[in-house]
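One structure coming up, written as structure tokens, with questions to follow.
All protein chains of the complex are present and in place, except for one that has been dropped.
And then chain A:
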């Protein structure tokens, strides 16, 4: 495997991107899960689909845009989607969750229209939907690396504020933290991670890499920081195992990554059940 990675640039791109995504998706995912925003990640990934499909359509129909990397329009639509969700949440103050199905269906709707206009896409779209090992370009890798720098800087700078906001948003606002601004930035960074992760995991499965490793870590972690480190560990194991399996068995990496992360979750759940019943047995 190592020989293959060293020999082929596309594999280097895929594994390097995967390793980066294995860190940033679960890292941001911890805050998404504890803030109960998991569905927002799903909505944004579907909005990204609209951007990707739009870009693929434009590159087919407008000659000057033939070489446009679909990631750019994907990122732009994801960021725009995050702003629209926030706007809708303030419009429907008593039904904030309504913003998610509205934006999610808008994303699928526009995506379906662009796909129909181009009379369907072949392997390109399949790669964006379920991830790809072979089609990750050096440019994609640089974009993912750039997003990672933004995400890591954001978490590093605002960690304490994000923690307080995630734990108790009313307290955060009462203590004078700029909760509104930090939340706004958080949504934009979330949109960036979703757009960046989708090349490897795929639009339809990107939110799972932000939530399943976190769900697993929460079963065993004793503190918030431990939850973060374990989520990243489980994320990395899933991405690496998933990419290797995808390469050898010629499968979509999104599927193998998610199935691996679910397998880890099941192992941890079983471990917790066994250790709890042992404890109860010892106490009885």
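Methods note: a residue touches a chain if its C-beta (ideal position, glycine included) is under 8 Å from a C-beta of that chain, and two chains touch if they have at least 3 such contacts; residues count from 1.
Going forward, contacts and distances are computed from a predicted model.
Student: Assuming one chain is omitted from the figure, identify its UniProt name from "Glutamate synthase domain-containing protein 2", "siroheme decarboxylase", "Zinc transport system ATP-binding protein" or "Sarcosine oxidase subunit alpha".
Tutor: Looking only at the record, the undisplayed chain corresponds to "Zinc transport system ATP-binding protein".
Student: Of the listed residues A:76, A:164, A:240 or A:259, which contacts the missing chain in the full complex?
Tutor: A:164
Student: Which is it among A:61, A:139 or A:175 that touches the chain not included here?
Tutor: A:175
Student: Quick one: say which of A:132, A:190 or A:227 touches the chain that got left out.
Tutor: Missing-chain contact among the listed residues: A:227.
Student: Across the whole complex, list the residues on chain A that are touched by the chain not included here.
Tutor: 34, 36, 157-158, 160-161, 163-164, 166-178, 217-218, 221-227
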